[in-house]
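Here the complex is missing a single protein chain, while all its other protein chains stay put.
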Amino acid sequence: MGGYLMSAPETPRAPLSAIPADLVSVADYARYAPAFIPHPVMEYIAGGGADELSLKRNRSALDALQILPRALVDCTAGGTHTQVLGERLRHPVLLAPVAFQTLVHPEGELATAEAASVLETGMVASTLSSVSLEAIAARCSAPKWFQLYMQQSRDFTLQLVRRAEAAGYTQLMVTVDAPLHGIRNRAQRAGYVLPPGVEAVNLKDRPPLPSASFEPSQSIVFQGMMSEVPKWDDIAWLQTQTRLPITLKGLLHPADVQRAQDMGLAGAVISNHGGRTLDCVPSPIEMLPQIRQRVGQDFCLLLDGAIERGTDVFKALAMGADAVLLGRPQLYALAVAGKLGVAHLLRILREELEVTMALAGTPTIADITAEALLPR
Amino acid sequence: MGGYLMSAPETPRAPLSAIPADLVSVADYARYAPAFIPHPVMEYIAGGGADELSLKRNRSALDALQILPRALVDCTAGGTHTQVLGERLRHPVLLAPVAFQTLVHPEGELATAEAASVLETGMVASTLSSVSLEAIAARCSAPKWFQLYMQQSRDFTLQLVRRAEAAGYTQLMVTVDAPLHGIRNRAQRAGYVLPPGVEAVNLKDRPPLPSASFEPSQSIVFQGMMSEVPKWDDIAWLQTQTRLPITLKGLLHPADVQRAQDMGLAGAVISNHGGRTLDCVPSPIEMLPQIRQRVGQDFCLLLDGAIERGTDVFKALAMGADAVLLGRPQLYALAVAGKLGVAHLLRILREELEVTMALAGTPTIADITAEALLPR
Amino acid sequence: MGGYLMSAPETPRAPLSAIPADLVSVADYARYAPAFIPHPVMEYIAGGGADELSLKRNRSALDALQILPRALVDCTAGGTHTQVLGERLRHPVLLAPVAFQTLVHPEGELATAEAASVLETGMVASTLSSVSLEAIAARCSAPKWFQLYMQQSRDFTLQLVRRAEAAGYTQLMVTVDAPLHGIRNRAQRAGYVLPPGVEAVNLKDRPPLPSASFEPSQSIVFQGMMSEVPKWDDIAWLQTQTRLPITLKGLLHPADVQRAQDMGLAGAVISNHGGRTLDCVPSPIEMLPQIRQRVGQDFCLLLDGAIERGTDVFKALAMGADAVLLGRPQLYALAVAGKLGVAHLLRILREELEVTMALAGTPTIADITAEALLPR
Partner (left out) sequence: MGGYLMSAPETPRAPLSAIPADLVSVADYARYAPAFIPHPVMEYIAGGGADELSLKRNRSALDALQILPRALVDCTAGGTHTQVLGERLRHPVLLAPVAFQTLVHPEGELATAEAASVLETGMVASTLSSVSLEAIAARCSAPKWFQLYMQQSRDFTLQLVRRAEAAGYTQLMVTVDAPLHGIRNRAQRAGYVLPPGVEAVNLKDRPPLPSASFEPSQSIVFQGMMSEVPKWDDIAWLQTQTRLPITLKGLLHPADVQRAQDMGLAGAVISNHGGRTLDCVPSPIEMLPQIRQRVGQDFCLLLDGAIERGTDVFKALAMGADAVLLGRPQLYALAVAGKLGVAHLLRILREELEVTMALAGTPTIADITAEALLPR
């Protein structure tokens, strides 16, 4: 990448109030971020699971795809508007649920919500937000969805759902690929811990977990943590409790997506959690075509992981996604320039997508099909 | 690469009046150039779109091809002469249309034209030349073609065509792959702007564009810029206005080339604009064989992108091109040593092609077929 | 890898008595080790044969495999227990036979044996241990197997077998892939020699080899060294001498494994000796599927080479292994923190395997089949 690399200073810099002239791409925010984020937090955010093979694969799998452009197409009626899960979106990009945003900026999720509102970009608020889901909703005039980590207590899960419904969230996105944290060696080596003052405010009233004890032959993983996480029947139960459409976030196996469709769920986010949980898994983009083929054109499929360019959005759509989610870059932009940064980030991505569509000769979202890619 | 890398000085060096002994290849000009070209201009020239994946792919796709030589062939009647678009060329290499050549040398396109004349190398003058098309033509005794950016005003387009006809240009090459600039992050990060005193002199009398205003849901890309660029029917209109043969520059999709042939156009330049506009597109050389197969042997196909070696020219011809175009290296050679540099550059490339043909056992251009490459 | 690289000091550091906070993976032990091991010894341990292509291939072949996880599976009855060669193992990981462990820590194999006991990890003691096989056995409450280098004297071989039987070893693992050392250039360049005080104590009473002389046309390799190493009929002889199950360590060719099965041997370790003997051979993991297909589900197949992650163990099992062996990391952990280090190392690997199984949706060892990997 061109430009200079910002090295990590002793004390993180205060967020900027204007965008520097050489900050012109999503990746530039990753380049600037280390100067604005404490080192252990930066490692926690940027890092992936274990050896970060999936993190790298998310990028390389996108890079391996080629767009095959058409020339001299009339694009004057073009635009990025689209319909996803029954909602009209200004562009097929959403802010992925990202936990604990006050880690990088004092306004946290509130700044993100304002930027989303300005750019008309759908935002998915996290169960683990550092600002209450109600406060986020109050600041967000764009489409707003709620990401749900199902809790061991069904009552408490239901309480979260009711609050989301009441606050005006229109979709429930249930994360299913992170029952455990994964092996976060990079964050561990940097000594990352959640700093004081940053907390999961939505969970303040969570009932305490029953204390557990294990026999020598038992495992804290299987007999401990895994007993607290949702299974398929918990999803079925959730369906009976709410009218909000439910999507599952974090599926990779076509049979799992098929099962979600068969249960009558609304959609799925094809994702490996940004390469942050289990390492050595496929990238979402490489699983997407066979999943789309399996579930047909009407089941909603979203995708996240390494989306950084308008061409990345384009490729995901051409491979079968209805829209994509943007994770880490939110935090980088938030740290570098607060709500201005996030808004700028979203504008860059939208403009890049428009330029890509125009140069590819595909003026509308519906025109972006597998035909627009070089067959592999 | 051997030799030392020239680092960028504070003030660019004046062009050399003699060729250094270690400047022996086209790539060596790229190595020398940063000492002779202001940094932002160098970044603008050398850079590609976005992450420069297509820029790199142009190179790697050529490198991936292998020539399978024949031994002990009688090459004494050999030579590089060829016939392209009805014109006899000394060798199957042309100077691609490159805008604003006074950016790197005060004589700009005039020096290039003189070098082309000496080496009998066809030159394609750009609509965006920094010296008038008439002045270029007056200096150029080699085959000269005119590259046309079609203008929003058909009258003004026609005026350019008439000037080109009058100045003695024998072909019209209409660029169709750059309706927008693409995402030129590298040039943006370096702060590149067209310096004062360098301008598109051919367009001085261009009528002002009507002022536009957009509704909030509209896009400056689709409803703005894309309304000013040519579509297929503009090409059809142009055919009715001139007797000059027309080639389209910037096609990659076989169906687009087919359509150009069906319309009765003269040829096509398979190109991704040197990786400068839409990133993540295939390299021309990888699309070429299926395009050649689709249009048959008689339709003229040219190619540009990363041509730096006699072996590159050879490979392009073996894959189905009639000739190739040379872009960026022109500017490097012009900056380093003016007309002498460009002439030297062209001589290097011709001699490398001759050596390649001799060592491959293919003494004439007609002998360079797919048989001369290792099947993949 | 994150964190800092420990550079080799003049004098190796003494082993640590507590685990540093940034030592969180098996690879971290390799990062720390150079500060604790004399340079020539480190080169001897870390190095592979010749150009180390097989050493690298062992790693890259594992990295090339992708786990395809299932979501929302009930894992509460999960665990890593398994049955190998008739013995129940706490997890499908064994300590490979590693020679001369006092090279890196004064307690050598005794410390390793204690760590194995604490973690209930099977240990394979080497013929070339620097502590007697009886002393190792006395310290090891975990499953203990004996690795046998067959000796030129059948009597002396038998003497070793009888001692192993008497000491309570339950399996014989006969190494067959290192009749010669291979081309250990890295160790040679570092000037490695076995330091004084480190010796193969089990072989102290070995009868002297008959002195050999060669004609000019003869070779010290073929007519010398290779006359002292076992052939298939020596294995058949060994079968008649002991009731201990015999596995062959160091097979790669499916036909050789088949032959071992046909002879009635108990199993095979698919291995290229950690890339330390013949360079340019396949990695065990790439040979494993066709070997498993050839011998069926019931023949015991183990694997070693580059196992460093829970995901590596998982992949080996999914490709057909019953368990894996851990080589070099033992020495790194032993050097860095003695028995504490080895125990920590084994705990890391077990926990990583548990997390992998939980996140992959395969709660038991039996669930880890080829279905759990992305088809290639």
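Couple of notes before you dig in:
For reference, chains read A, B and C in written order, and residue numbers begin at 1 within each chain.
FYI, contacts are C-beta pairs under 8 Å (C-beta built on N, C-alpha and C of every residue); 3 or more make two chains touch, one makes a residue touch a chain.
Predicted, not measured: the structure shown is a model, and the values here were computed from it.
For the chain that does not appear, the touching partners among the shown chains are B, C. When the full complex is taken into account, the listed residue touching the unshown chain is C:250, out of C:79, C:250 or C:305. The hidden chain makes contact, of the residues B:16, B:35 or B:75, with B:75. Check B:287, B:346 or B:360 against the missing chain and you find that the one touching it is B:360. Remark: the omitted chain is touched by one listed residue; of C:28, C:43 or C:63 this is C:43.
One chain is missing from the display, and on subunit C it is touched by residues 43, 47, 50-51, 53, 176-177, 179-180, 182-183, 185-186, 188-191, 217-219, 221-223, 225-227, 230-232, 234-235, 248, 250-253, 255-256, 277-282.
Listed here are the subunit B residues that touch the chain not shown: 1-3, 21-22, 24-25, 27-28, 63, 65-81, 309-311, 315, 351-352, 354-360, 363, 374.
Quick note on the criterion: only the chains that are shown with their structure count from here on.
One rotation lays the C-alpha atoms of subunit A on subunit B, and its angle is 90 degrees to the nearest 5.
Centroid distances built from C-alpha atoms place B farthest away from subunit C. The mean-CA centres of subunit A and subunit B are about 42 angstrom from one another, to the nearest whole unit.
Measuring from the averaged C-alpha position of subunit B to that of subunit C gives a distance of 59 Å.
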